[in-house]
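Complex shown without one protein chain; remaining protein chains in place.
On to subunit A.
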């Protein structure tokens, strides 16, 4: 699959935003970890909003005909893309009401605003789940057609959210032990999940050139594709990465996305000063790693239409 930068930016950044929003609201509403004051909460929630909105705006970048984008709310009954769009929009009123509650009352929000926060948390998770399902529901790409994909999207969002939260707490000089524990656990879990995913997709399965052409009792070889230059199909689905580069990029995913941030936040917890700088580096490193991860998610997906252009198996 051709990796579209706008979609990569959208899924990583808005995923991080939803993760940060949900995690902050959970920690505050369920009184987990050290108490946060009004300014810490506001910083975290507003950062989350900025990330979500930036991501959503970027998501329209890959549309060939954006003037019809408003119609994408029309098919909630069948389309995960439509569900995601609707959920992302419904999230805002509830999330903004909770933000208003925090703005007015600080850490001790009244029950009504707390309830709005809980609904926003659920909607945030549902939105990220729907983003994952956009890909996981496609039977044409076995690398996407697995429950590991929405699980991965949710965990990635939570991990980045936890790292952002950690950086904001570090900025205010709060006690970091608890949130380092949360972010560390999230990093390890997401890293393991990503490892499982890479293991899972390494095995070839699904349609082959034989079922694609009905000739299941003989070898089938492409003689000619019937066109002299690239087509929409070869441009959109024919994207290939060299195996050597693939390995390098996968190493980068784990090194930048999980291992380096984990080391940085552990050091940040132990060090006397400079915790904020270290956590910012952890966020940046993890963002870079997850950008590469999302790029690979697209670049590695093999659409079955490639079978007709010479691939023997997807």
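Just so it is clear, a residue touches a chain if its C-beta (ideal position, glycine included) is under 8 Å from a C-beta of that chain, and two chains touch if they have at least 3 such contacts; residues count from 1.
Keep this in mind: contacts and distances are computed from a predicted model.
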Chain not displayed: protein name in its UniProt record ("Dihydroorotate dehydrogenase", "3-isopropylmalate dehydratase small subunit", "Anaerobic dimethyl sulfoxide reductase chain B" or "Sulfurtransferase complex subunit TusC"): "Anaerobic dimethyl sulfoxide reductase chain B"
Of A:39, A:175, A:211 or A:251, the residue in touch with the unshown chain: A:211
Residue, one of A:34, A:230 or A:274, that touches the chain absent here: A:230
Among A:29, A:90, A:115 or A:137, the residue in touch with the chain that has been omitted: A:137
Subunit A residues touching the omitted chain (full complex): 1, 62-69, 71-75, 78-82, 85, 134, 137-141, 206-207, 211-215, 218-233, 236-237, 303-305, 308-309
